[in-house]
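In this view, the complex is presented without one of its protein chains, the others remaining in place.
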Amino acid sequence: MTNDSESNVTLLDPTKRGHWTSDQDVRWCPGCGDYGILAAMQFMHAELAKDPATEIKTEDTVFISGIGCAARFPYYMDTYGMHTIHGRSPAIATGLAIARPDLNIWVVGGDGDMLSIGGNHLIHALRRNVNLTILLFNNQIYGLTKGQYSPTSEVGKVTKSTPSGSIDPPFNPISLAVGARATFVARTHDLDRKHMIDVFQQANAHRGASLVEIYQNCNVFNDGAFDAITKRANRAAMMIDLVDGEPVRFGADNEKGVVINNGRAEVVEVDDVGVDSLLVHRADADPSVSFALAELANDRQSPTAFGVFRAVESPEYTDAVEAQVADAQSDGAGNLSDLLTSGATWTV
Amino acid sequence: MTNDSESNVTLLDPTKRGHWTSDQDVRWCPGCGDYGILAAMQFMHAELAKDPATEIKTEDTVFISGIGCAARFPYYMDTYGMHTIHGRSPAIATGLAIARPDLNIWVVGGDGDMLSIGGNHLIHALRRNVNLTILLFNNQIYGLTKGQYSPTSEVGKVTKSTPSGSIDPPFNPISLAVGARATFVARTHDLDRKHMIDVFQQANAHRGASLVEIYQNCNVFNDGAFDAITKRANRAAMMIDLVDGEPVRFGADNEKGVVINNGRAEVVEVDDVGVDSLLVHRADADPSVSFALAELANDRQSPTAFGVFRAVESPEYTDAVEAQVADAQSDGAGNLSDLLTSGATWTV
Amino acid sequence: MQLTGDRFTSTSALVGNDLATLPEFPAEIRAPQGTLAGVSAFQVHISDHDIHTPGDISDVLVAMNPAALKSQLNRLKGGGTIILNSDAFDERNLEKCGYEIDPRSDGTLDDFTVHEIAMTSLTVTATADLDVKKRDAERSKNFFALGVISWMYTRPLEPTMEWVEAKFASKPAVVAANVAALKAGHAYGETTEMFANQYVVNAAPAKPGTYTNITGNTATAWGMIAAGELSGLPVFLGSYPITPASDILHELSRHKNFGVRTFQAEDEIAGAGAALGAAFGGALAYTTTSGPGVALKGETIGLALSMELPLVIIDVQRGGPSTGLPTKTEASDLMMAMYGRHGESPMPVVAASTPSDCFFAAIEASRLALKYRTPVMLLTDGYLATGAEPWRLPEVSDLPDIGVSFTTEANSTDLEGNPVFLPFLRDQDTLSRPWAIPGTPGLEHRLGGLEKADQTGDVSYDPNNHELMTQLREAKINGIANDIPPAEIDGTGGADVLLVGWGSTLGSITSAVQSMREEGLSVDQLHLTHIHPFPSNLGDVLTKYTRILVPELNRGQLVKLLRAEYLVDATPLSKVQGLPFTGQEIISATKALLEVTQ
Partner (left out) sequence: MQLTGDRFTSTSALVGNDLATLPEFPAEIRAPQGTLAGVSAFQVHISDHDIHTPGDISDVLVAMNPAALKSQLNRLKGGGTIILNSDAFDERNLEKCGYEIDPRSDGTLDDFTVHEIAMTSLTVTATADLDVKKRDAERSKNFFALGVISWMYTRPLEPTMEWVEAKFASKPAVVAANVAALKAGHAYGETTEMFANQYVVNAAPAKPGTYTNITGNTATAWGMIAAGELSGLPVFLGSYPITPASDILHELSRHKNFGVRTFQAEDEIAGAGAALGAAFGGALAYTTTSGPGVALKGETIGLALSMELPLVIIDVQRGGPSTGLPTKTEASDLMMAMYGRHGESPMPVVAASTPSDCFFAAIEASRLALKYRTPVMLLTDGYLATGAEPWRLPEVSDLPDIGVSFTTEANSTDLEGNPVFLPFLRDQDTLSRPWAIPGTPGLEHRLGGLEKADQTGDVSYDPNNHELMTQLREAKINGIANDIPPAEIDGTGGADVLLVGWGSTLGSITSAVQSMREEGLSVDQLHLTHIHPFPSNLGDVLTKYTRILVPELNRGQLVKLLRAEYLVDATPLSKVQGLPFTGQEIISATKALLEVTQ
């Protein structure tokens, strides 16, 4: 429970990263994108702790994961945690959330864990709007099992299990989540700590289920999968930053923008259409708009949106559970003797 | 294999419903919407058989289902069939389709079967675009297990398992399917045989995965769930018929229409906006448009679209499998002796 | 109505005869004795040949309208089944027979298992395509009812159809309508997975006390609630509907006033997973299901076992394999309960033996789960679950205290003397690990399904540690043998033959043993509640007998475990017909083993 390399003071100070860092050696491959995400998460917590209003505590925080490289994450946070079984973390976390609505629960998994074996639990957690912050580490590959294609791998991908190339079109996780009626959906990437921290904070602040897709580089089995988009040189042309209330613009000189044309999101030159025609991003807009923006990413050649696609208020699941329990107890808590004699009884 | 109540001639004539009817007593509750769907399916096959070009045959047709009332369907078709286990029919059918791309495979299940336990297999079959015609009998209830709420039940539904009302928002199956990148998505209902036959035919003709949601009345556990929309008196005001290439209009006097406004589908008075502003339906439009149309149904008070939301050509999964096999065999089929000696060998 | 009454009488008589040809489980269907003209009802009386149920009390009442219900309800056994025609329960009919409040909603029927079926309208719909007038069609509703009953008690339809054809030979339309109604009723029972609700005979004479009628599923649910109260922990149920287990979910969801939280999950895996998550959070966690659902939960149970968290899995067994016979009883999941997981994954298995015993078995399973931080499998079956028996209510104060305490402070020190929490530092006595729940400052820790180092719980690939942990997990479960009542023989302790049973066969075995003793045979009896681990004295007890008979509603599962463990030459008696044993079946097999000429 202690970390030799850091002073005790650091460990006791929640505004320091070390306070959120467990004593376990991190065992990802050197250079793995997961390191950056872990750092962002630890720094984010340290940052939040600076605001006394948040009352953020290691003991009230839980990380739950399935199986995969990404799913190792909980071991490295000095909070409560469960490294469970492949694909089931959203379901397991749902149970914990219902039993313990007081906790702050994060769910972590890879694209295989969350979208292949675990796809159903994910969409049901989103639909129910359970208060979970779900992080999907999308590296478009099965890392832990040494490189098979995943449900987010591009068509034609040559992997150990698809030596002639994969033949199934990938999911677009954001589209799928919006289709499942998610109330908060965002995308970020492992190379931008600031962006990650910002998105994580918003996702966690959202009351309800939040899904954050994180483009994550697996440098061993799928190196550079997102280079065309997130590499520094490509960012200006390929990354669209969604800012609530602002027209959707990007490009080195903000010369490009997005319009909704006949229901479909399209990239345009701002000069061609005029600033006023641009889509003004509203995270609480109709899901059709979130969906249209998500669809931009289907083609790796096209610019891809990052940030919060969707954030709408909607009744949260565990709140409703609590309300029903409270209602049932409004005349007092149950009494066991009364229960036993609640049917017709007779005495001998 | 014979049906006493019908003459042998009828049985042998594929253009007659009886040819497609198995010898099993139908065991749904009297008045169940499933009867209408079954009739439509049998008539559709009989109808198709009239066109010699289709070469439609009972022996080349397979119905695969999971568990539930709807899932009894295969027993009543005089074709090949499998009544499998709860939720797994899309996966089982995928295997059959890959092994036997020559067959015409239908997959049948209820809202519990397909969207609760089977949700993941469904979205993966759609994503892969496997050549299956998938029929989702949506009665917004678990019929077979005597009436628990399902993932399509409306919020607040009082059922045996939710005596204080359900608290989770339902899936919109069409939105979910579009979010999963389905290439064919449609909706019909159990009261309109002609519409069903038309939609089933189109779905089955589509090369790839087709999902048809059928509003189906469970008169025993959820009677009248769709009355507000599909009851004869309400149809004009509440049902929007999607016709490819036509402006989306409805109402007793076609006085209403649908526009895409800021990415969102909205119902308007045609007179207010003019016919030219109406959305012209194209089943091969961008998925964002299909999605927007699907979202109309989230609110039971709003008009709901029926017909083919989406139909786009896209490479079909088993075609790709066959192509890879053919390619691998282009230099001849494998030889076992050659395989055994394909590594380094030595002789003693 | 007059006509209807007549038809019932005929039909019932017929069915009465007909059923006599099914000796293993006869039932009688009778028109109500002393029926007022105009009262439309019939009663089904079920009895095992060996056991004489006194009087005219019926097991099942089919009430076609409120008047029938009102006049006949007093003839129905407490806990019995009512099948009522909901179409006839309109205001006018209720008023007519003097019901001020609908008896379906004022608690009058609380003591019974009620199936409401819109029989009139279903019959009309079922006959819609036939050439009969609606009024005539309605008359066929009695055959619909008969179809339902035939389904529930696995009676063939053919004899009734033949009788109808003969009786109404001159009126083909009537034949067609009645046959259609009969078939529709039968199909309805099947399609909605209706179960026969059966009486389990209480062998012992009624002890003084307060009684209520209870089904096994209700008793299970109440046992879960009681365990929550007795442990002071909030109850969490993660479940997915499945026959015949759904009613536990239904019942529990009505008791949120106990702080119970029920979660209808997207599937069985999620149901178990959610329960495990809740257990991590400190809830008393359950997942309820039947065989096909257990087959899906194996991986999650293995995780619970590896994390050493409490979790009770309740399997209401039904006929298998696969979808099998969902509405019929069987006890064929025992081996899956023992071994249905990969790796070395021993866990306790507890079995209930009567409907009311489900209450105590649920508490006992919960006690073991909490105390030993382990998943526990509780086995009941369709027969117990839907069957009812009079239950002498326990005093709440007599129920065991099953409370456990969460760890709230460090339980060790590191090399430098700083306090540390070791999540796998075991209790010397029980070998259980500490249960520290989120929210507890300073005890932050991570659990997982990878092998864990002894004490620290860190991931460990060390070979010797793996062997140690495997042995510790096993020893912990084996140690439970000393924390449960020893096996107690009913009988002399040294009879010519010992009958060993488990689960819902208790009633049948007990009555068979009684009959045989009356006949003068030397027969001992032993009924097991704890199947894993076995009571510590079981080997000693068994090796006293040269002949052991093990009747089971499967192909011989417990008998395998006994033979493997104790090398005793126990003989299986198997039945897999979806029905309980008759006493006679057990008596014959016992005599065969004793080589008594029968």
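Couple of notes before you dig in:
Letters A, B and C mark the chains as written, and numbering starts fresh at 1 in each.
What we mean here is this: contacts are C-beta pairs under 8 Å (C-beta built on N, C-alpha and C of every residue); 3 or more make two chains touch, one makes a residue touch a chain.
No experiment lies behind these values; they were computed from the predicted model shown.
Seen in the complete assembly, the chain not on display touches A, B, C.
For the chain missing from the display, the contacting residue among A:I117, A:A182, A:V259 or A:L296 is A:I117, taking the whole complex into account.
Among the residues B:I64, B:L115, B:A225 or B:M239, only B:I64 touches the chain that is left out of the figure.
The chain not shown here is touched by just one of C:T154, C:T407 or C:Q455, and that residue is C:T154.
Of the residues in chain C, those that touch the hidden partner chain are 24, 154, 190, 290-292, 294-296, 298-299, 302-303, 305-307, 315, 317, 319-328, 330, 332-333, 335-336, 338-345, 448-451, 461-464, 466-467, 470, 473-474, 554-555, 560-561, 563-565, 567, 569, 575-579. Counting the whole complex, the residues of chain B in touch with the unshown chain are 1-2, 22, 24, 57-64, 67, 74-75, 78-85, 88, 91-100, 102-103, 120-121, 124, 321, 324-325, 327-329, 331-334, 336-337, 339-348. Listed by residue number, the positions of chain A touching the unshown chain are 25-31, 67, 69, 72, 85-87, 116-117, 119, 142-146, 148-149, 151, 160-164, 219-220.
In this section, only the chains that are shown with their structure count from here on.
For the pairs A-C and B-C, the count of C-beta pairs in contact is higher at A-C. Once the centre of each chain is set as its mean CA position, chain A and chain C turn out to be 42 Å apart.
Chain B and chain C have Cα centroids lying 37 Å from one another.
Touching two or more other chains at once are residues 256, 266-267 of chain C. Contact with two or more other chains is made by residues 116-117, 119, 151, 164 of chain B.
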